[in-house]
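Note that one protein chain of the assembly has been removed; the remaining protein chains are unaltered in position.
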Amino acid sequence: MDHHDDHGHDHHDEPSYLVYGKEKGMAAFLKGWFVTVDHKRIGILYLISVLFFFLIAGMAALIVRTELMTAAPDMLTGDQYNIAFTLHGGIMVFLVIIPLTPAALGNFVLPLMLGAKDVAFPKLNLASLYVYWTGAALLVYAVLGGGFDTGWTFYTPYSTQAVGPVTWALLGAFTLGFSSIFTGLNFIVTIHKMRAPGMGFFRMPLMLWALYATALTQLLATPVLAITLALVVMERIMGVGIFNPELGGDPVLMQHFFWFYSHPAVYIMILPAFGIISELVSVHSRKRIFGYGAIALSSVSIALIGFLVWGHHMFVSGQSELSGVVFSFLTFFVAVPTAIKIFSWVGTMWGGSIRFNTPMLYTLSFLFLFLIGGLTGLFLSTMASDVHLHDTYFVVAHFHYVMASGAVISFLGGLHHWWPKMFGTMYNETLGKIGALIIFIGFNLTFFPQFVMGSRGMPRRYHEYVPEFESLHWMSTIGSYVLAAGLFLVMFYLLYALFKGPKAADNPWGAVTLEWETATPPIEHNFHHTPVCVRGPYDFPEIDESLGKGHH
Amino acid sequence: MATPKNVSHSAGGSHAGEPHEHITPLSVYLGVFGALMVLTVVTVVISELGIPEPWNLVVAMIVAITKASLVCSVFMHLVWDKRLNTVVLLGAVFFMLVFFTLTMVDLLSRGMVDEINDQDVMLEEQKAVWQSCMDEKQDWAACKDKLPKGYWFKDPNYVEDHGGGHGGDHAKDDHAKDDHAKDDHAKDAGGH
Partner (left out) sequence: MANAHAHDPNRPAWVAHFFQSGEQQIESAKFGMWLFLAQEILFFSGLFMAYVAFRWLYPETWLAGADQLDKVMGGINTVVLITSSFTMALAVRAAQTKNPTALKINLLLTILFACGFMVVKYFEYTHKFHLGIFPADHYAYAGSTGLMPVFFAIYYCLTGLHGIHVVIGIGVLAWLLILAQKGRFMDGNYVLLENVGLYWHLVDLVWIFLFPLLYLVK
């Protein structure tokens, strides 16, 4: 593995960011981690928090799936079931998937990839972590206070009238929004102002383009969620009637407000995933990315077009037919930049020297599964078919294919890719491959039957159903156990690797982006001297010239 | 880089390395302040002129946007700052307008397609209740309970604006009120 400078190995006997301060005693250690402004430590704390809530929300999902194994409601009452799926959705969306890649991986990787020593506003970064924890505490309080059953979407009029700790949940989500906004703000400024010398916008790794597009969305969309939730709270505690038809209000207006954020939110979830895949597909095919410019600009296009399409969640809500047609039309546009990416990634692999290691297996899973998820989105954006598919399991399967396979599987790929850099150890590669395979199988077994049952009319959010769907549900539940087993396997071998894994090489993948130029794990200040960027992010030194296909 | 017009002069070595920024002349600030005061008066005056809807709103917004532009470009320094900051501001405004526009596309076109008769019946019921409320000069609290549950599409005073005269509609509404009074009770008994 060659480096164009050897600063990265010049340790000056400086300890890595993980242990810095440990030798000074427990008080200093705690202070060093909980009052840190080091983006790497903040990233690790986010990682732990997010994975913890992933576990909780995953357990809720297993409860839901177990109830659904049989057509009769034999495990939970209707109310309990509603609470279970609301818990799963609410925690997954607000506490896990939205912060997943930007906060847990992005915080760690972004300044390193830029060649910067930290983000632009490190204290704001710490604040965003604490705001996240505060929002999490409020949501947990709502859960412990009896749970809420409005669905994570908090539609009026039910959410304004439901008895229970809904207000606490709304306040929790409101708070979490600000954590997201602060992270986005920080990333935008860092990317604009703190790139290493020689790194123009079009020499940035595509992960950064993805995080940039995500940050734009986080900044602009999330405040509208905040005001929406605030208005629902106002309606609950004071009877302000903006969404209440009895007082002249309009409940569908709340859906406009809500989805104006929540649609761009799904791009917050997926754009960073696209960034990870760009990195992984290029490094593990050892080939320059195909269509760099197209991928970079398509990321920003998706972010921008994503603001125009929210009404496709509302085709049957009571909004006018004309606006349904308008939103349907606009939604088709957002598929185009996404497809461009898929073509580019496949084009990258073509003629490359592909290594079937764990990150690559996750990448291949993503490409296959996200393609299915994305294509099924077309059925949903077509108003005529959506009328039949809305509120069925088809929608559930669609968004799990794009979110769970999209965001989660790519996150796992990214975690395995950057693991050596973050922790300095290596995980067991065999177990890694097995885990990836089990997750792929479990995922498909869980969610593919749901497309079938949805298209046959199985409604979502129902805890009892007609017996015709039982075999498909049974298959889906078994699949969820397989998926859970795969995820637990990953958790176990990663925990083992964290504490007992063999020391990792400085750059086990031979990547050439700047984060691999530093020590593994990095020192506290990332770089001793600001690196200078002299080549593109995927200019592998020994690209096979003879192929003639590698130059784009 | 911002092109400095009035560069602050470093007074000696201790200020070396300080970034140079444009200092706005006092006269410019005073001028803008004066303009804002004048425009505030203009805002009030034109509201008294009785310009018909919706142009009164358009004119008011033009004045407000002018004032806002003065504040942004001079007080907030955007004219002399990096252009990126202006892009940020305009970007936020753009997305806000996207929000307004697409939502209003929905609200403005509701009921355009004549789908279910029930909607018109409900609308007539609501108009009837409001009309009786206004006629009997009852106050808000008493009226609220008489309203049938359902969507509102138009201001109840809409009755007067749209032809049919007061008397004609009134007669129809009395009928509507009587016929549907029983329906309301039935609904209340059966519904939630």
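First chain written, first letter: the chains are A and B, and each begins at residue 1.
What we mean here is this: contacts are C-beta pairs under 8 Å (C-beta built on N, C-alpha and C of every residue); 3 or more make two chains touch, one makes a residue touch a chain.
Since the structure is predicted, the reported quantities are computational estimates derived from the model, not experimental observations.
Q: Of the listed residues A:116, A:326 or A:396, which contacts the missing chain in the full complex?
A: The single option touching the absent chain is A:116.
Q: By the contact definition given up top, give the residues of chain A that touch the hidden chain.
A: So the residues of chain A touching the unseen chain are 37, 111, 116-118, 120-122, 124, 181, 185-186, 188-189, 192-194, 219-224, 226-228, 231, 234-235, 238-242, 247-250, 253, 256-257, 524-525, 528-530.
Q: Taking the full complex into account, what residues of chain B touch the chain not shown?
A: 8, 15-19, 21, 23-24, 26, 29, 32-33, 36-37, 40, 43-44, 47-48, 50, 53, 56, 60-61, 63-64, 67-68, 71-72, 74-77, 81-82, 84-85, 88-89, 91-93, 95-96, 99-100, 103-104, 107-108, 130, 134, 139-141, 152-157
As a convention for this text, only the chains that are shown with their structure count from here on.
Q: Between chain A and chain B, tell me the centre distance in angstrom, where each centre is the average of that chain's C-alpha atoms.
A: It comes to 36 Å between the two C-alpha centres.
Q: So in the complex, which bits of chain B are touching chain A?
A: Touching chain A from chain B are residues 84, 91-92, 95, 98-99, 102-103, 105-113, 144, 147, 149-152.
Q: Name, in rising order, each residue of chain A that touches chain B in their complex.
A: 192, 220, 224, 245-250, 252-253, 256, 260, 307-308, 310-311, 318-323, 326-327
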